[in-house]
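Have a look at this one.
All protein chains of the complex are present and in place, except for one that has been dropped.
In order of appearance the chains are A and B, and numbering begins at 1 in each one.
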Amino acid sequence: MSKHFLRKAAFIVGVFFALAFSLVPFLLFVSSAFKTQSQITAIPPQWWPSFSLEFFRSALKNYGIMHYLLNSIIVAGSTTLVTISLGAFSGYALARLTRKWAHLILMGILACAMFPQIAIAAPIWRFLQLMGWLNTYQGLVLPYVALTLPLAIWILTVFFREIPRELESASLVDGCSRFGAFIRVVLPLSTPGLFTASILCFIYAWNEFFLALLVMTDPARQTMPVGIALFQGEYTVPWGAIAAASFITTAPLVIMVLLFQRRIVTGLSAGAIKG
Amino acid sequence: MKTFSEKWIFLIAVCLLGFGSPYSFAKEPTTLVFLTWKPNQPEVWHRLVKEFERLNPEVRIKFQVGPHSSTQYHAIVSQRLKNKDTNLDVFFMDVIWPPEFANAGWCKDLTPLFPVQDQEKFLHGPIAANTYKDKIYGVPCFLGAGVFYFRKDLLQKYHFKPPRTWQEMLDQGKMIVEGEKDRTLHIYSGQFKQYEGLVCDMLEFIWSNGGSVIDQKTNLPTLDRPDVIHAISFVRDQIIGKAAPEGVINYEEPESLDLFIQGKAIFHRNWPYAWSIANNPRKSKIAGNVAVGKLPAFAGHDSASVLGGWQFGINRLSRHPREAWRFVQYMSSYQAQKILALEAGLAPTRRSVYYDSDVENRMPHLKAFLPAFKRARPRPLSPVYPMISQELQRFFSQAIVNKDSDIPRLAKNASARIEKLLKLGAMVK
Partner (left out) sequence: MNPRDQRLYLAFLSPVILVLLIFIVAPIVSSLFASLHRIVIGLPQLGDHFVGLENYKELFRDSVARHSFWITVIFVAVTTFFELLIGLFMALLINHRFPGRGMLRACVLIPWAIPTVVSAQMWRFLFNDAYGMINYAVFGADTARYIPWLAIPGTALSAIIMADIWKTSSFAALLILAGLQVIPEELYRAAKVDGAGLWRRFRHITWPLIRPALLISLLFRTIDAFRVFDLAFVMTQGGPADATNVLQLYGYKKMFVEGWMGYGSAISVCIFLIVLILSIIYVRSVGRRLLEASV
């Protein structure tokens, strides 16, 4: 019995550590959003915030968080929609093409994903400037689509491969076109994969910083990561405002993750690895 | 690409014909794009801009905001100008950029618009910084120079006069710390992170020992001279981790100022903007107990401070140069500089503003800074300064971070690299 008890105790300790490891640093930081300025820089540090909302107020009023949030939603949302649409179509094509071709194209796509973002930022910027797309939503969304497509395509291709061809053949026999079969049979069955790819895509576009900094210099169009990076002025580092903004920018992602965590894991497990 | 722009031209033509009327186009306001960094008091700037728009109803100003860090702002501005972006009209230039921008043909030559008699209304240092090959490329907006802040209450308590030499500062500091019996009180606070500010702080130490980093006449680096090595060794051995906390190696202006206004440092080096913050009772624990003076020097030498500040530049390819110039003229006018001084604490570059009665009354420290401003020295003026600065930052950081760094050897390595850069810069002279 004691061995069983030890095992249980070790397990609980393990869970505790995993939780502490994941949550404590973030909670410590974000709690600053609820403190007063003197509490933040107090030495020694004060753990418990006084639940003052002054930084949220300041973040909203002086730092204009709401429109950064709006821009992030628009950019990340559009990127996800476009990437998933393109990814779904191409993933299906790759799943149904001959192995050799598909493998070649997939490897090419993976190679695309390996290049450092710094180097492609400058040429992308020049292209956007040529098209007059700087400081526009499409100027950021299109590069993001290109950057998220590789992972999305990989996940979706694997998912579509899972779907037995017999189901499609059945609908084809029933008089459906191949395209129709795709829309009506394959897509609905691959919602977990679509889900996973969407979330990965959204999180990437939401968090991307470097390209956003270069492309959006108009405050009206800047996204959250850029906004937060620009909080720093010449004064003392505005930790309270940064913490408040971090809280606001992370909350939607955390909520999404909490709601969809099972789907994310299922999606990745079915898609990424096959025993 | 050709078919693309043809399609666009066709579309635009259709729109113009279909929806535009010549009358409405005559009333179309000119929009100027003003790319700035994130200001500390955006309301003041917005008020000035609104006032300009009121006085010039046919011009609209579009604000675009880049990062506050000078280096990052430079990256964005230079990229746009290099790529011949015509959607940028007015921008800021740090005091060290005009040679680079002028040489690259990014900023407009303002010599015909900004004659010498107008230039003379400004302080000499900033004007010199904006001049390249006898032409002027920018209009100074506000000025910066390294200023020495100290706790006048502590100095008075121990009957000290402001220190004239660095050693005096250390001695005074030691006695004060012992007397106050406060283990968390430090003597000095400055900026020693590996960034441009490090170059400023270190140059002030080096210059105050009679040294220099580049001989402008021979165009060769002079890093391995004994007076330079001595100054750097002093910083490494007496300042970092001794007079100042070790953490200053990671401090920029905000963190170093924070140490001072929390009452944890007796002496502090910073730009003029710090005065208002240090005396603001809502932000500073030492409000009312701060005084300013000349930076100390090494025995037998004069105090030195680095020239800083920002200037207005106009894009050489701007589509509205006339309106852009009007805007720059307005923003650098007496009135505008007075408002920026009174409400944003930014030191003016027009000499007369310092003698304005309002400014004298409400911001008396600005007049006290004036001698330091007049003496402020610019950093090496060269189109390759950004690269030289990177090498200097690396050299200084390596020298002061390791207690047993071989400074002469590091100086030799840095000199070799800087010499190559100077040769490159000389190719375009």
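A few points about this structure:
Basically, a residue touches a chain if its C-beta (ideal position, glycine included) is under 8 Å from a C-beta of that chain, and two chains touch if they have at least 3 such contacts.
Note that the coordinates shown come from a computational prediction; the quantities given were computed from them, not determined experimentally.
Considering the whole complex, the residue from B:L317, B:I339, B:A368 or B:V401 that touches the absent chain is B:V401.
Residue-wise, the contact with the chain that is not shown comes from B:I249, picked out of B:L113, B:L220 or B:I249.
Interface note for the absent chain: among A:A9, A:L53, A:M66 or A:C112, the touching residue is A:C112.
In the full complex, chain B touches the omitted chain through residues 71, 74-75, 78-79, 82, 100, 103-105, 183-184, 193-195, 245-250, 258-259, 262, 264, 383-384, 386-387, 390, 394, 397-398, 401-402, 413, 424-425, 427-428.
Listed for chain A, the residues touching the missing chain in the whole complex are 7, 11, 14-15, 18-19, 21-23, 25-26, 28-29, 32, 40-45, 86-87, 89-90, 92-94, 96-99, 102-103, 105-106, 109-120, 122-124, 127, 142-143, 145-147, 149, 153-154, 157-158, 161, 178-179, 203, 206-207, 209-210, 224-225, 228-229, 239, 242-243, 246, 249-250, 253-254, 256-258, 261-262, 264-265, 268-275.
We adopt the following convention: only the chains that are shown with their structure count from here on.
Averaging Cα coordinates per chain places chain A and chain B 38 Å apart.
In the complex of the two chains, the chain A residues touching chain B come out as 41, 43, 122, 125-126, 129-131, 134-135, 213-214, 217-219, 222, 229-237.
On the chain B side of its complex with chain A, the touching residues are 1, 4, 35, 38-40, 62-69, 72, 76, 79-80, 83, 85, 87, 184, 253-255, 257-258, 261-262, 273, 277, 283.
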